[in-house]
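Okay, structure first, notes after.
Note that one protein chain of the assembly has been removed; the remaining protein chains are unaltered in position.
Letters A and B name the chains as they come in the text, with residue numbers starting at 1 for each one.
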Amino acid sequence: MELILDILTGICFFIASLSVIIGACGLIKLPDVFSRIHAAGMIDTGGTAFFIIGMVFQTGWSLITVKLILIGVFIFFTSPVTSHVTANLARQKNILPVGKKIGKIL
Amino acid sequence: MKSLILFMVLLTLWLLMSGYYNILLISLGIISCAFCVYVAKRGKIIDDEGLPIFFMPRLLNYLMWLFKEILMSNLATAKVIINGKVEPETFTVKASQVTDVAKVTYANSITLTPGTVTTKMQKNIFEVHALNSDFGDDVRTNEMDKKVTWLEGKK
Partner (left out) sequence: MFLAGLIACAITGILILVRIILGETTFDRILAVNSLGTVIVIGISLHGFYSNRPEFLDIAIVYALINFIGTVAVLKLFSSGSLGGDK
């Protein structure tokens, strides 16, 4: 049983590390602010979710699990808010995204 | 009624986070939760938006679907970043929800899936920035819009 949980944690950590590092590479590589927000969103959702699932496998059921899930819920609620505020402010300061625009833009 | 629910939620959070169960600390918790509820009531922020009860019965189902969607778009975003084929595009979509909470839920769900970001909104028109035309098509098919309208359950 211990072994199975350890293997599950290892798989989760592997996926999470990969997604976090790819997100950081995207943060450097992508061309403008609006595209970089997608890479930051990848760090916030994929990386955090899998790291927290992996840690939950190690703790079992206790108060620590509740705290871990609380961290996950906080990050899941606050990450889209900061992304949207950043993008909205960049549009207010008249930075236009690169690439094509379909139809009329607000 | 709403204040009582808020008080219970805050007290549960206190009990879960503290881990010490003696009389002094629990009474301190009750006092501070009551103070928080008083401040919230005085600031008039206890309303339908603070605690959307009409979401609750269908919330679990929606969250499962959202997690599956986040997983798929994480994979797609990773592929785009590795391949380097970035063709960003900007377009507008129309939201068919009635209440403000449901509109915010829809916009947040669009932003939470990597690959699409809501950049501006006016009344019920959202401006969406997508990393690729595939992500753009996912939003334009309105599947998420239908799901959130179903979650709202007002029609």
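By definition in this document, a contact is a pair of C-beta atoms (placed from the backbone, for glycine too) under 8 Å apart; a residue touches a chain by one contact, two chains touch by 3 or more.
This structure is a prediction, so every number in the text was calculated from the model and none was measured.
Asker: Among the chains included here, which ones are touched by the excluded chain in the whole complex?
Answerer: Counted over the whole complex, the chain not pictured touches A.
Asker: Contact with the hidden chain only, please: which subunit A residues?
Answerer: Here the touching residues of subunit A are 6, 9-10, 13, 16-17, 20-21, 23-25, 27-28, 33, 36-37, 40, 43-44, 47-48, 51, 54-55, 58-59, 64, 67-68, 70-71, 74-75, 78-79, 81-83, 85-86, 89-90, 92, 95.
Basically, only the chains that are shown with their structure count from here on.
Asker: Okay, in this complex, where on subunit B does subunit A touch?
Answerer: Residues 16-17, 19, 67, 70-71, 74, 77-78, 81-82, 84, 86-92, 107-108, 111-122, 125, 127, 129, 131, 136 of subunit B touch subunit A in their complex.
Asker: Once bound in the complex, which stretches of subunit A touch subunit B?
Answerer: Subunit A reaches subunit B through residues 18-19, 22-23, 25-26, 29-32, 34-35, 37-39, 41-42, 45-46, 49, 63, 66-67, 70, 76, 79-81, 83-84, 87-88, 90-91, 97-106.
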